[in-house]
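Of the protein chains in this complex, one is absent; all others appear in place.
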Amino acid sequence: MHYIEDLQPGMTDSFAKTITEADILMFCAISGDNNPVHVDAEFAKTTMFGGRIAHGMLSAALISSVLGNRLPGPGTIYLNQSLKFKAPVRPGDTVTAKVTIKEVLVEKKRVVLDTVCSVAGKPVIEGEATVMYAVSRPPA
Amino acid sequence: MHYIEDLQPGMTDSFAKTITEADILMFCAISGDNNPVHVDAEFAKTTMFGGRIAHGMLSAALISSVLGNRLPGPGTIYLNQSLKFKAPVRPGDTVTAKVTIKEVLVEKKRVVLDTVCSVAGKPVIEGEATVMYAVSRPPA
Amino acid sequence: MHYIEDLQPGMTDSFAKTITEADILMFCAISGDNNPVHVDAEFAKTTMFGGRIAHGMLSAALISSVLGNRLPGPGTIYLNQSLKFKAPVRPGDTVTAKVTIKEVLVEKKRVVLDTVCSVAGKPVIEGEATVMYAVSRPPA
Partner (left out) sequence: MHYIEDLQPGMTDSFAKTITEADILMFCAISGDNNPVHVDAEFAKTTMFGGRIAHGMLSAALISSVLGNRLPGPGTIYLNQSLKFKAPVRPGDTVTAKVTIKEVLVEKKRVVLDTVCSVAGKPVIEGEATVMYAVSRPPA
């Protein structure tokens, strides 16, 4: 549990998850995104990817998890997120979402974080998040 | 089905979906995000939202759906997405994700789109997407 | 459909289910348990299990199914369950949950059962259940 007063630039945390067939199916269900590159293995073989890839926003969802569960942690409210999709994620890949604090604005209850998703050490998504985090140290 | 040569600034399409309890539960599963504002009704009542809200990235996932299924359509590859979360989405809200073409770069196979998610006409997410779209009109 | 008056020690029934990626993902959703040994294949490889394993309580849930659907059957109310986790269950394993009546207390409407989950004949969970079962033979 973090207080915003204790957050410092450079603090970092991460969450890793293997993206399975089931994750892709569920993401189709909740997003309605049935782009054949995600669901049609025969079509996907004919593309530049040579096979099915996971939805970019599925990997991006892991960023939400680190922010909301770990750093800053429970109570975090999302304000902004930029996402640059750099490389595909395939079923079976383990994606690590890592966030690193860049700036803390205690008065405005804002935290800016660098956000990177990677597979085997190679970035697949880069971007930046701004969140509201109002968990303040109680007065002594 | 669109050819990139036919895409024009101002073209628009949308996808709407009611965000149910089941969507929120599934998003917890694939993201790992169990932030109490999403899963704990009693905690959520004590927050500025007065009750549980859906994950911001869950609504954002609908943008992926319009891009990949409708405009530009199947074959779309995500390059960039910016997201500005403006207002909460609650279980039962119907989110409409609407994309509008801002710029088409036929040579580079790039399309830039304005992306808005709204509930009852009120924007909940604003942003911009850049996608690669290589579906070209076959030579005559 | 059983009447409690007909239940006898030694009566047995079972339910078998293959534990898929999708089951593990769903269990993450409803439990909130994203322990990396369940969701992160790279981490799991470094553990004593050599790969991802299913949540122990996911296999245990199958016991609930035999009790509530088969023996004693619909109307069963769970009172107690003990669980001893003996061996891991991996994605793709078929778990058979088997219950065997040990004791029937007709007056108190209680049934005590031995409960075993196994994979390929090898026990993965052992334990005992006590249930309330009030489905009584109607008077002649």
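In order of appearance the chains are A, B and C, and numbering begins at 1 in each one.
Quick note on the criterion: a residue touches a chain if its C-beta (ideal position, glycine included) is under 8 Å from a C-beta of that chain, and two chains touch if they have at least 3 such contacts.
None of the values given here were measured: they were computed from a predicted structure.
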Going by the stated contact criterion, tell me the shown chains that border the hidden chain. B, C
Contacting the left-out chain in the complete assembly, out of C:4, C:37, C:71 or C:116: C:37
Using the definition of touch stated at the top, determine which of C:58, C:104 or C:119 touches the missing chain. C:58
Chain B residues that touch the omitted chain in the full complex: 20-22, 24-25, 34, 36, 39-43, 52
Residues on chain C facing the left-out chain by the touch rule are 15, 17, 23, 26-27, 29-38, 47, 55-58, 60-65, 68-69, 74-85
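In the analysis below, only the chains that are shown with their structure count from here on.
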In angstrom, rounded to a whole number, how far apart do the mean CA points of chain B and chain C lie? 40
Distance between the CA centroids of chain A and chain B (whole Å) is 15
When the centre of a chain is set as the mean of its C-alpha atoms, what distance in Å lies between chain A and chain C? 35
Would you give the residues of chain B that are in contact with at least 2 other chains, written as numbers and ranges? 26, 29-30, 32, 34
